[in-house]
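All protein chains of the complex are present and in place, except for one that has been dropped.
Letters A and B name the chains as they come in the text, with residue numbers starting at 1 for each one.
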Amino acid sequence: MEIKANREDFLKALYWAQSTVERRNTMPILANVLIESRDGNIRITATDLEIGVRAKLEGEILHEGMVTLNAKKLYEIVREATERETVHLRRLENEWVEIKSGKSVFKVVGLDAREFPSFPDFRSESLVSVPAKVLKEMIDKTAFSVSTDESRSSLNGVFLEESGGGKLRMVATDGHRLAFIEREVGSLRLGKGVILPRKGLSELGKLLEDMEDGVISIGFKENLGLVVRDDVELFMRLIESDYPDYGKVIPKENPYRVSVEQRGLLQALRRVSILSSDRYKGVKVEFRQGRMTISANNPDLGEAMEEVEVEYNGKPLTIGFNARYLLDVLGVLNDGTAVGVELKDELSPSVVREDGDDGYLYVIMPMRL
Amino acid sequence: MPFTEIVGHQKQLEVLGRSLEGNRLHHAYLFLGPDGVGKRTVALSLAAVIHCSFGNHDSCGRCETCLSIRDGNHPDVRVIKPEPGKREITIRQMRDLQRQLEFRSFSGKKKIAIIDPAHLMNIPAQNSLLKTLEDPPGDALLILISNNTASLLSTVLSRCLRLYFSFISVEETAGFLEGRKGIAPEKAKLLAALTGGSLGEALNCDENKLLDQRKRWIERFSSLSQGNHRGVMALAEEMAADRELSLQVVQWVEGWYRDILIHQMTGPEGEIRNTDMGEKIHEAASTHPFKHTLSVLSWIGRVKGELQRNYNRRLILENFLIKLVDRNPCGPGAVPT
Partner (left out) sequence: MLIAGSCARRSRKPRQVRKEAAVAVVIPVPQGSLAVSDDHPKYMSYKVLARKWRPRQFGEIVGQGHITRILTNAIQSNRIAHSYLFTGIRGVGKTTAARILARALNCEKGPTPDPCNQCTSCLEISNGNSIDVFEIDGATNRGIDEVRQIIENIRYQPAKSRYKIYIIDEVHQVTKEGFNALLKTLEEPPPFGKFILATTEPHRIPDTILSRCQRFDFRRISSRDIARRLSEIARDENLRVTEGALLLISREAEGSMRDAQSLLEQVLSYSAPTATGQESGVQVDEQLLLDILGVVERKVLYDLSEAVIKGDPKRCIEIVAGVMAQGLDLTRLSRELVEQFRNLLVARLLQEKGGGGEGHKSESSVLGLLFDLPDQEFEDLNGQVSELSVDTLMDYFRVMSDGDLEVARSSYPRFALETTLIRLATLPGAIPVAEALERLEGLERRLSGEGGRAEVPPSGVTGERGRGENRVETREVNTSESPRPEEKAAVWKKFLAFIMEEKKFLASHLEQVVPLKLPPGKLEIGVGERHQLNYLMDPENLTTLKDYACRFFASEVTVIVSSLIGKSLVSESKTVGLKQFVDDGKNNMVEETLRIFGGSIKEVKKRAEY
C-alpha cells in the first residue's frame, strides 16, 4: 500500500479516529487505526468495539492495500509535520510502514491489517436523511439525563423511538429526572425503540456540530446504529436491554403551574447552590403567591437564600430539589424564554416545560433534604 | 477449528453439538479438566460454530470469521485471562466484560466470553461475575475453563453447566502426532506418553528439549552418587541459573520418581511416562526403597512450591539435592546389626 495526502486532510481524517481508539488495551489491534486504499478511496478506521469511526481521506493512491498503525503515534507524526506538507505513507515488508514528510522519515511497525475488526456493512438504501440541527437539539436536550450508574444498563443511554406521523422521540432518565423530546423528522423505519449508548451519543454530538441546515444519514440494524456525515461514518452498538416504560413517570395532571423567566431562575439557582452540599446539591424551594424562594443550607459552611419573582396562584408548597437537575434543564432551554413548572405536592414529581414547545418536557423528582 | 478436526473429546463435542441442534445451549459452561487437553480449543470451536455462516452445525474453519475467532480477533468472542504481568483475573476485568456484554453484539450473533483459566479469577472477581453468570444480558454465552473446582466459589459452580474433559488417551495422541504431524511412530508414542494425554503440551513442546534434555537431566540426577556433594553444588548452580529451567527439570525429575514409584508398586506392567528409560526405571525401582521414593516425591512437591514462590533457587536446589544424595541408599540395602 502506498498513499500521499496533504497534512491538513490527514489530520482531519485522523481527528475522528484518534478520539475513538480504545484507551484500555483489551485487544492490541484496537490501539491502531486501519488505513485502507481501495477503489479510489482512502479510508481511516478506528474502533473500540463499542463505537467505530471511518473517515475518508482526500489523497493520492499509489498502490492499493491496507496497513494498521498506532493511532496516537500516527496522529502525532502527522501533527508535527510541517504545515501544508505532503505526507507519504508506504507499506514495507513485515508490517513495517514508512512515513515521509518533508525531510523526515519514520519507520513504524504495525499489526496485521486482517486482524482489524471489519466495519459493519450497511447498504446505502437503508439509510434515511435527517436534518442535523434537529437531531442535535434532541440529543442536547436529553443526553444529560442519562444515568451514569453502570449497573443499570438500560438507563445508560438515550431511548430512541418513533411515535408515528414521522415523529421521533428521545427519552433519557436516571430515575431522578427524565427528559423527553419529540420532533418531526420523518420516519427512520425503526421497528422497535433502541437505546443509544452514551459514548456513541457524545461522538454523534460532535459529528453534528456546525452543521446548520445540513442533513445526515442515519440507519439501524438490530444490533447497530450508523450515522453518515459526508466523509465520516460513525457506528455504535446498541444497548442490549429493554427500556423501561417511561410513560408512567410523566405526571399527567399537576394542578399548579409556576411561570418563571429562564435566565433569572438559572442565575438565582447558581448563586444559591454555592452553599448547598457538595454531594447532592440540595436546595429548598418555597412556592408562594407571586414568588418563589430558593434556599440552601450547609452545616459546614452556612446558608444562602434568594427570591425570584414568578407567576403563581396555587397553594403554598415547599419542595426539595437537586439544584443541578434544575440547572441542567435550564441550561439547555432557549435563553430568556418563559419556563413553566408544574407542581402537585411535596412528594410528587414536578414537570418543567418551555413555553411554546409542546414537544419537550422534563420531569424532576423531589428530594429529601 | 471445526469440531470434526478436534482430537478426542468425542463425548463432549457430541453434547455440545446436540445442544446446538436442539437449541439448548446453556449460557454458562464450565469446562473442567487437566491442562493442555484442548478445553480452550473446544471453547473456541464452539464459538466458531455459532458464528460461522458456512458450516452446517459445524464451522468451516476457513472463512474470515473462523480465522478471526481462532486468532482471538473476533469482536464478539473474547478470551479473558490475567493481564500481562498479573497472576489473577481481577474485578476490573470483570467489569469491563460486563460492560461489553451490555451492548448488543457486533455481528448480530451471540456474544461469547471465554474465561481461561477461570480459577485465576480472584474472589472479588468471581463474586462480581455471579449476576452475569446467572442472567447474562441478551444473547451471551460464558465459558469458564479450569483444571479444578477447588478455587471456584460454590456460587459460581452452581451457575454453570459442567463439561468434564479428560486426558486424551496416549494412543489417540500418538495416532494424531503420527498421522497429522508425520512424527515417527516410536517417537510419537514416547511424546504422547511423556505428555500424558495433554495434546496441547505434545504439540507445543520443544521436542528436542522434551526428548533429549529431559533424558540428560534425569540421568544426571539419577547418577549422583551418595555423598557426591561437589556434584550437587555444580548441578544446583547450573539449574538455578534459570527459573523456568529449574522448574522444568524438577518436573521431569518428579515424573521420573513417579515412574519409579509406579514400577515399585505395580511391577513392570505399570503405566510409566518415560517409556524410553524403562530399563533404568526398572533398575532404580529395584535399588531404591519405595519409602525413599515417596520421600523424594514429597520433597519435590515442596521444592516446586518454593521455586514458584521465587525463593533463593540455588539454596532450595542444593538443599534438595543434598538430601537426595545423602539419603540415597545406593548400594544393596539394609545393613542388619
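The definition used in the following text is that contacts are C-beta pairs under 8 Å (C-beta built on N, C-alpha and C of every residue); 3 or more make two chains touch, one makes a residue touch a chain.
Just so you know, these numbers come straight off a predicted model, no measurement behind them.
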For the full complex, which residue in B:S68, B:N147, B:T173 or B:S246 touches the chain that was left out? B:N147
Of B:D116, B:D139 or B:E306, which sits in contact with the chain we cannot see? B:D139
Just name the one of B:R24, B:R87, B:R230 or B:R309 that touches the chain not displayed here. B:R24
Return the single residue from B:R87, B:R230 or B:K291 that touches the missing chain. B:K291
Hey, which of A:T82, A:S129 or A:S151 is the one touching the hidden chain? A:S151
Suppose we count only contacts with the excluded chain; which residues of chain A make the list? 122-123, 125-126, 149, 151-152, 154-155, 173, 175-176, 178, 189-192, 219-223, 241-245, 248-249, 279-280, 282, 322, 347-349, 363, 365-369
Note that chain B touches the absent chain at residues 11, 15, 18-27, 32-35, 50-51, 53, 91, 94-95, 98, 108-110, 124, 126-128, 130-131, 134-135, 138-139, 147-151, 154-155, 157-162, 164-167, 169, 196, 254-255, 258, 261-262, 264-267, 270-271, 282-283, 285-292, 294-295, 297-298, 301, 305, 323, 326-327, 329, 332-337
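Here is the rule we use: only the chains that are shown with their structure count from here on.
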Please give the residue numbers of chain B that touch chain A in the complex, ascending. 64, 67-68, 71-75, 78, 95-96, 98-108, 137-138
Help me check something: in the complex, which residues belonging to chain A touch chain B? 24, 26-27, 29, 49-50, 114-118, 120, 150, 153, 156, 197, 221-224, 237-241
